[in-house]
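In this view, the complex is presented without one of its protein chains, the others remaining in place.
The block that comes next holds subunit A.
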Amino acid sequence: MSDIRAEYQQRHDRILVPLATRLRDHIQEFVKDVPRIDRIAARAKSVDRFVAKAEKLTDNGARKYSDPLSQIQDQIGARIILFYLNDVEKMVTLVNQYFTSIEEKEIVPDEDSKFGYVGRHFILFFPSELFDQQLPKDDAPEFFELQVKTLFQHAWAESNHDLAYKPDRSLTAEELRYVAFTAAQSWGADRIMNELFIKTVNS
């Protein structure tokens, strides 16, 4: 794994960090006329997180990734944060209009009665105009991940990721209920804000 760490570190510093900046600017250009976007961000996956993912095992103990540098598709992740739910489908349409995806999914909790992570995820080809002699295409991954979320979906996901995935201990049953409660609050807040927005626009 030390080879993977070193290889990824090199790719991270030399390719992924500048490519993430270019990608963010590229997406900004494509959505510049779209209202109510809170922010657009793109980041290169950190070396520690990449190595942790590369080391993941399957249920039967085998390595999940035989060639992590080729197989891990979120080495660059981009995010579009929108004010209201109403704008999500419009943004999804726009993404499909200007980008080519090999995957598009709406992530919702497994059961209707549960609350948790919500978001729209895409695996997209990098646009070829992002590459040049300084940033050659051959050294870069083929894909990046794009997430489209509302402010509340984003806020909950970030806090949840920070609090709920601690390596030293798992959350207790009560703490898990706290997390589910905040997810439900975010879900409700999204809907109420959206309703207010629609009423305000139509009045």
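Assume contacts are C-beta pairs under 8 Å (C-beta built on N, C-alpha and C of every residue); 3 or more make two chains touch, one makes a residue touch a chain; residues count from 1.
By our rule, contacts and distances are computed from a predicted model.
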item: Record-based protein name (UniProt) of the chain missing from this complex, from "Nucleoid-associated protein", "2-oxoisovalerate dehydrogenase subunit alpha", "Acetolactate synthase" or "Cobalt transport protein CbiM"; value: "Nucleoid-associated protein"
item: Selected residue (touches chain absent from view) among A:D13, A:D38, A:E103 or A:E175; value: A:E103
item: Residues from subunit A at the interface with the omitted partner, ascending; value: 30, 66-67, 70-71, 73, 96-105, 123, 125, 127-133, 137, 142-143
